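The next block holds one structure in the form of structure tokens; read it before the comments.
As you look at this complex, bear in mind that one protein chain is not there, while each of the others sits in place.
Let's look at chain A:
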Amino acid sequence: MRLDQRLIAEMIRPGTRVLDIGSGDGALLDYLFRTRRCDAQGIEIDMQEVTRSVAHGLPVMHGDADHDLAHYPEHAFDYVVLQRTLQAVERPREVLRQMLRIGRHAIVSFPNFGHWQLRLKLLLGGRMPMTAVWHTPWYETPNIHPCTILDFLMLCREEGYVVEEWMAVDEDGERAPWRRSIRLANLFGEQALFLLRRQDR
């Protein structure tokens, strides 16, 4: 399992109801069900991954974050997870609203566009940066709404979401997660991970 998935799993209480949006090959669902006894289901846009997950005994439905969340009732889940997908959805603000409508908590992971390597590449080369995390050229990238950790925090503040937990981590997972300073995290964190809830609760 990827590092961000491992950290997500640690944020989720055992035995809870979880919706994993963009469940991919189902690794997180499998872990949540088989080791944390969660009632976990997934939504995935890639039909091959859906078929593979269902054939593996995991409940996954074909769909996407932009069009399918509106169909779930309020508070249907304890956690709604969006792994590395926020930057690729059509309306990230609306997707976050839906996540916090249908779930008590939202867990969001996204690649941080504020990382120093990206800043440096754009500054020195003057071209759209490409790194291990942002690895597709600008004309092929599915990422239409890249953001930085600071941008995301601003959005949470505007929308009135409470950040219960956050961390910035590196892709290879060897180095310790950044937790102290948001500004340093925004400079040195490749991935960001947020646990949110709505203010009115």
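Just so it is clear, a contact is a pair of C-beta atoms (placed from the backbone, for glycine too) under 8 Å apart; a residue touches a chain by one contact, two chains touch by 3 or more; residues count from 1.
Going forward, contacts and distances are computed from a predicted model.
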Looking only at "Molybdopterin-dependent oxidoreductase", "Homoserine O-acetyltransferase", "Carbohydrate ABC transporter membrane protein 1 (CUT1 family)" or "Cytochrome c oxidase subunit 1", the name UniProt gives the absent chain is "Homoserine O-acetyltransferase"
Where chain A meets the left-out chain, the residues are 39, 41, 47, 50-51, 54-63, 68, 71-73, 76
